[in-house]
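What you see is the complex with one protein chain gone and the rest in place.
For clarity, chains are labelled A, B and C in written order, and residue numbers in each chain start from 1.
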Amino acid sequence: ADEKIKVALVIPSTIDDMAWSQAMYEGIKAVQAELGEDKMEVAVSERLWNAVDAGAAIREYALQGYQLIIAHGAQYQSLLNEIAPEFPKISFAYGTGFATESPNIFAYDPHAQEGAYLLGMIAGLKTKSNIIGIVGPVEAGDAIKFNKGFVQGAKAVNPNVDVRIAYTGSFGDLVAAAEIARTHIKAGADVLTGSSQQSVGAINVTKEFDKLFWLSTDMNQVSISPKTVLAAQVYNFKDTVKTMLDSRAAGELGGKHLELSFANNGLSLVYNEELAAEIGDDIKAKVEEAKGKLVDGSLKINME
Amino acid sequence: MRGDISPFPHHYHVGRRDRIRGAETALLQRNLFMPEAIQHLAMQHIVKRFPGVLACDRISIELRAGEILAILGENGAGKTTLMNILYGLYHPDEGQILINGRAVKIETPRHACELGIGMVHQHFMLVPNLTVVENVALGLYNRAIFHLDLNRVRKIILDISQKYRLAVKPDAYVWQLSVGEQQRVELIKALCLGANLLVLDEPTAALTPQETDELIAQLKEMARQGCSIIFISHKLNEVKALSSHICVLRNGQVVYNGNTSEHSVETLAEKMAGREVKLPISREKAAYGEDVLALQDVWAKGDQGTFALQGVSLTVRAGEILGIAGVSGNGQRELADAISGLRRVEKGHIFVEHAEITNLTPQQIINHNLGYVPEDRLHEGTIPSFSISENMIMKNYDRPPMTRSGFLQQKTISLYAQELVNKFQVKCPGIYSSCASLSGGNIQKVILARELTRNPKILVAAYPTRGLDIGATEYVHYRLLEAREANKAVLVISEELDELLNICDRIAVIYEGKILKILSKHEANKSSLGLLMAGVTG
Amino acid sequence: MKTTFTQRLGFKILIVVAALMAALLSGAVLFLLAGANPLQAYFVMFTKPLNGVFGLTEILVRATPLMIVALGIAISFRSGILNIGGEGQILIGAIIGAAVALYLPAMPKHLHLTLIFAASFLGGAIWGGIAGWMRAYFAVNEILSTVMLNYIAIQVYTFLIRGPMIDPQEIKYGTGVPQTAALPRELWLDKLIPGARLHTGIILAVILAVLVYLFLWKTPVGYRMRAVGAEVKASKYAGINVPKYLFFAMFLSGGFSGLAGAVEVCGVHHRGLESLSAGYGFSGIVVALFGALHPLGIIPASILFGLLIIGADMMQRSVEVPASIIMAIQGLIILALVSSQVFLSQEQMRLKLVKLLLFWKK
Partner (left out) sequence: MLLEAITVIISTAIPLSVSFILAGLGEMFNQRAGTFNLGVEGIMLLGAFTGFYTVHHLHSNVLGLLAAMAVGAVMGLLMAVSVITFKATQGIAGIGLYMVGWGISGTLFRIYVGGITSIEGITALHIPVLSTLPVVGAMFFQHDIVVYITFLLIPLAWYVLFKTAWGLKVRAIGTTPRAADTLGVSVERIRYQCLILGGMMAGLAGAYLSICQAHMFADNITAGRGFIAVALVYFGKWHPVGIMGGALLFSLAHSLQRFIQVYGINFPYEFAVVFPYVLVIIVLALSHKSKDAGPTALGTPYEREFRG
């Protein structure tokens, strides 16, 4: 059918959070740019952090005839499981997640641990103090996956490294993240990382110091601090969205568990070109080698 | 009076303002600045309505420099409202105020102050968490932003207090003071701020006889010097002694205007109440019953943490009224609180009919059948935001017949409250209106109705007629005597010696937390009590 | 100045409309800045939710927890203690409700639901009771303690749903999303209308409102609590154990919030998950105060507030303005309405306003 496809996006924070939500928003926008505005209509509802409001939004989009409704958060799983059966003609998607209880639900699942492993390697190789700090939000979901991969990557290249994790207890409190970053730094860390939208607060702190590096995830956060962000794991949701649209066009409204990994280009690792001097070819080589192993499956990250 | 730093003497002679010297007095000067002395005040056809009440119904009064006008009227007649209008607290719906022949609109109390009007309010206008000095400073420095010289204010207060013989503790917090002390602070405050029209709304309700006499003398002196005074009181002998003119209000209307000299206290009472009033005098009894209430060496602390009761022992027998005379602040409040369980007894024992009630909870003591009319009628004796009917059942709401099978019985309660309102002639729009909307006198009636109707074995009444009009006072006295006849034990705390002498069987005098002496009816008289109250024994 | 009932009513309506207009006009500036048409936005906001089953039922879905929380808030405020810890109490109630639902052996539905509600009530009550107890016996201001307890509750809740109570599935698949397992279907509150989320919780809420009314105004315990709230000194004088009732007020108040948490779990989410409360602890305060702290006023107030939430939400989606705008508009409307309230309840204030207006004309 060449009529316009209507896609709705429900996100917990905002389209400009430089993290999780923005990554998906840009993915959808990229698809739209490719298909053309006349072929695809996009609606976004932001700040639907809590499940009640999200539920209303999703239902409303469903009633308005949106064909693909992406609820971009693990916390929306339960909602979709209830709503989807009532709208069998509409495709729903959520992530991070695995369960597709209805045939019209897609679950997508970025393998945060993979990029984290590579970032961990860079950190392990770059640290001079052998102390690396992680600024975590809440010890759950993607943050756990990220941290696990990161620690293993760092240890793999530098067994002496001390990776210290501290949590703010909140996803959005970027001042608290900044404080944790400062504490890490004062306690000797010289490479930092962290996940979720709060981490932008921590990245900003790194600017105040010399010879301090940050490794970012979800999005390429170099623009926040071009002098300290060394590399980033980037989620390419564009392909995920396209897969869903294609699958839908092919008559499959859902029921798939879509993974984002290096193997399927769902993830990518980008280096900060400005800091090319900091990441020598030796480091790059090691990282790229590990990435190859992740892709061919010979390197497995322990997720226990 | 040269060198007197008190601003007061200068007020009535505007010309002398320039005599206030020194840079530091500049501030006071600014405060005292007034365009001209009030030579003549007229309030004409003042009308003030409140929802459901016509408080002032075309009232006109007139006053010249040097005159003392007494405004009389029953509780709720509209006296306070009229004065509040003069002071800018309320705005009249109709009518006008003329000062020296010119119409003025008094918008705010501040405006009134600037015009030279000072007021002692019936309900104290004091800030409890500030010291006496700070309270006064508030008025003196109401235009200042930074400058604040408390030492200076303290000196002014001490001078005034000395001059008018009104004892105060300048650095005590107001919340630590007894009602009598607060009354003195109110007066001192008004005197410190200075005015050439002074409004006094029941200023003597909580003063001792000596203080009252002193005040009256001073007020007369002020009037002689050209100050005009409006004086509201329910104590007609004061009115007689002080005022030159009277104005009697009833239901918001002026019912009489005239010269004081044409009346005796009795005819004044009649004018006011609209009938003859006769305060009852109790007759001595041949025999009394058992001791019902007994205190043995009771010690209790005051709010300041020192011992306010220092070994009080006394007994009250069935069928007897025991009076406690004393200058307020000598432990009366603590005594009543200790008996009713609202204050810890540190040492000693209290018995009700041989059962010890020392340090029981207030509820347990209520269950021992103690009735208590507290000093603070507005916030302790009643819950202002509750309706009259809810206040009437404050001590028996949770037992039959008010509560049955777990629920309040609305019908029973309403009937009960209505009956009490009728019986005690509480003037109110209805039993569902809030207690806060009642006048002080009527609040007191609500409390008395509640406490007496519960039929207690013992009744403790602190200052039961303070602020009541003469008709209501008469009524309360009859009730207390009725309780006595019904063989109750009654403890009355009061500063009104006439009251105590009229109704008590014995009178104990309290001084600095100790009972100095207990006098029998025939031993007691004004002078013997007066000396004891001042702490003079032997 | 004699006025008729209709005149007064008309004037009151005029005041409310004027206040609303003021709020909407200032909000219009934001819409214009955001490049949206304010008229269209407002039209959607006030008509769309009322136009169709979806909007109407969603209003009631929000009104349900709001009403229950607000009832509890009213109890505490009436007793002279300001409970701003609703948010934390909701979470504690929700997690306890979820635990009882998930870990108790199978039993008849209604028995099980009763247990869930009782346990969540108790949980919220204890959480609120902590603040009440500290206020009553240690003079710890309840605003401080409830604010702090909110943060503590969030962390406790997160710990439980990501740790001990996490859905075993999440462990199995390694996704680790912090949420409990789903409740068995028979424990979901029945839907009232097919295809909508509205559930029987609303009936429970209305029944509770009536019960709270009876409790506060028709029982001796209610009398005591209101007395303590109105005048502590007089309450002591009347023999009321003031600390006990301060504690009890917070205990009950927390209980209601806790119950609201369980109602959300059983009625809407069907499991314990992150950010389960949509700020009901705070909006509950607004609702309670708008309802004049009276249970029978809280019923319409919570529905009105539900309308405000849903309308703003729908408007944001259909006009496509930043989500923040709806927060601002809601805030402005709340400010305007609350600022007009005194003119509705106090005749004296109304007269003052009339005089002011007349004066201006001259």
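Things worth noting here:
As a convention for this text, a contact is a pair of C-beta atoms (placed from the backbone, for glycine too) under 8 Å apart; a residue touches a chain by one contact, two chains touch by 3 or more.
What you see is a predicted model; the values in this text were computed from it and never measured.
Taking the full assembly into account, the omitted chain touches A, B, C. Shown as candidates are A:A23, A:A84 or A:A166; the residue that touches the absent chain is A:A166. Considering the full assembly, B:L130 is the residue among B:L54, B:V104, B:L130 or B:A241 that touches the omitted chain.
When the omitted chain is restored, the residue from A:T127, A:N158, A:S225 or A:T240 that touches it is A:S225. Contact between chain C and the unshown chain involves residues 30, 33-34, 82, 84, 134, 138-141, 143-145, 147-149, 151-152, 155-156, 158-159, 163, 282-283, 285-286, 289-290, 321-335, 338-343, 346, 348-349.
Against the chain not shown here, chain B presents residues 50, 87, 89-91, 108-110, 113-114, 119, 121, 124-130, 134-135, 137-139, 141-148, 189, 193, 384-385, 434-437.
Listed for chain A, the residues touching the missing chain in the whole complex are 13-14, 16-18, 47, 133, 136, 139, 164-170, 172-176, 178-180, 182-184, 186-187, 189, 197, 200-201, 204, 207-208, 223-225.
Going forward, only the chains that are shown with their structure count from here on.
Taken chain by chain, the contacts run in an open path, each chain touching the next and the two ends left apart. Of all the chains shown, the one with its CA centroid nearest the global CA centroid is C. The centroid of the Cα atoms in chain A and the matching centroid in chain B are 74 Å apart.
Averaged C-alpha coordinates put the centre of chain A at 34 Å from the centre of chain C.
With touch defined as above, chain C holds no residue shared between interfaces to two or more other chains. Of all residues in chain B, those touching chain C in their complex are 50-51, 340, 342, 361-366, 372, 374, 376, 379-386, 390, 394-395, 397-398, 403, 406-408, 410.
The residues of chain C lying in touch with chain B in their complex are 214, 217-220, 223-224, 226-227, 230-231, 233-241, 347-348. Considering their complex, residues 14, 43-53, 55-57, 59-61, 63, 74-75, 77-78, 81-82, 86, 96-99, 109, 138-142, 144-145, 169, 303 of chain A touch chain C.
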